[in-house]
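Selected chains from the complex are presented in situ; the others are not included.
Residue numbering begins at 1 within each chain, and the chains themselves are lettered A and B in the order written.
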């Protein structure tokens, strides 16, 4: 049971060439500043890309690309690797021609340019966005090899924008009648989603900024809704319209998709909350450990209902658990990075993580979810993920409970 | 009023009209108009069938729109094939959708996929009539209109199939499933219930090329069998 050779520098008697022979970069002159006015990752990092899962969808403009969580650190997702979900393709919209209309049950229906919006009082907050269908492929059996495909429909960024409540206040909502808002995008699908007024007036952001710069085109440039804790489809991209109303809209993506099929054949409608969840990102499925010995096991935890209180990790398939170290900042409806020490003795091991949020909710096992929701729910699979480390060092996606 | 109160400008009626295209389950927002199944068939054949199949059955670009519903379902308002016991392989649009407004609204805003918002109001009525006819919800000589759509709603096969589940809609709800925080000797079944089928090892490309070339791990070289 020997693992991959690698990792350790094998020094010849006198020493390694990597040290004894000075490399070109130590004995030459490098490149100038601003060689790239907008920089890119190292060429050695090109393996980390967002990728489609073959066979998952049939057309790439109504599809998803997954975020390579297996190689990421901390809680901020690099914007270039943010997962994508489009229903009718993405656009790079001229922001000077983009408008936001707020109307419906309001005193003053209004139109805003980007210039208008960006003058308004703004907030900046770190939040995760998770597609309701994240981990969908695992409701039944193990279907995909790596954490990129099991959990990669999620990202976490710092968003900047004006609170939706600020805009609604400006327009004067009809407090007696108004119960819901509809958010609508300007792309071909003109994505529409119902949001209840309580949520709309709480922490929903009409955002233009993501990780310090403007939203990327794939993520809704120049304007998207940020609905903390709620599934990504509600974070309407290319946001053009907010209508205040008194009934839910049952739009295509809340009446035909993003509904949860229960064992009795009914569908649960309007199930938007992303409940508490976690996953170990390294080591994870499709990876091979280089050697026995110490590893810093690391992963992510999040909850749509609040902040992360604790993450426990098991190395024996859920029999025994130890609390992990949580890195700061620990913020509501945001990623929390966890780390825990582990010494691999070369024997098979099953790694799991289990998050607990500020409401006291404990992340469930897949069999607990299935006992209530069956196996055909598609959405909202927040089960504990298991990774099997085999004697050969290979880590595989398995289900153990 | 807040000091920013006057930023922005009033929306004009014509502007609201241009964008306020949504149609609700209570048909608020539905424009007047009508279209026959046969008119709809023409639209379908020229503008929809290439993607969705002649009878809405195609799985080529998206899950089928039509199929899996029965006369019985139209009666009960519950699609029997959605039940676990039915072992029905697919979930078509007509099996799932409870509200006919949803289809009107969506076709009007987003279809044809490559030319959204190009249909006239009457074409939307017509093509929707055609889809409903493919599902035996309306007869071949039916003319769907703003006047009779509420009646059609009463025949939607899955109209009684939706449950509103508030705890997953409200942030401060309490979910239906959770775990306990056992730390030592927790009860588990323990055996591996499912793992990646051997023939799927390579189904997502070579994983060594999807992992960093440095760090504590490497990706699997899926061009090779598992290491010994």
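Definition applied: a residue touches a chain if its C-beta (ideal position, glycine included) is under 8 Å from a C-beta of that chain, and two chains touch if they have at least 3 such contacts.
Computed from a predicted structure; not experimentally measured.
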Stoichiometric formula of the complex, labels as displayed: A x2, B x2
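In this text, only the chains that are shown with their structure count from here on.
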- line: Distance between the CA centroids of chain A and chain B (whole Å) is 22
- line: Note: in the complex, chain B contacts chain A through residues 2, 4-5, 7-11, 15-16, 19-22, 24-26, 28, 59-62, 78-80, 82-84, 86, 91, 93, 96-99, 101-103, 105-106, 109-110, 113, 116-117, 158, 161-165, 167-186, 188-196, 200-201, 203-205, 207, 209-220, 226-228
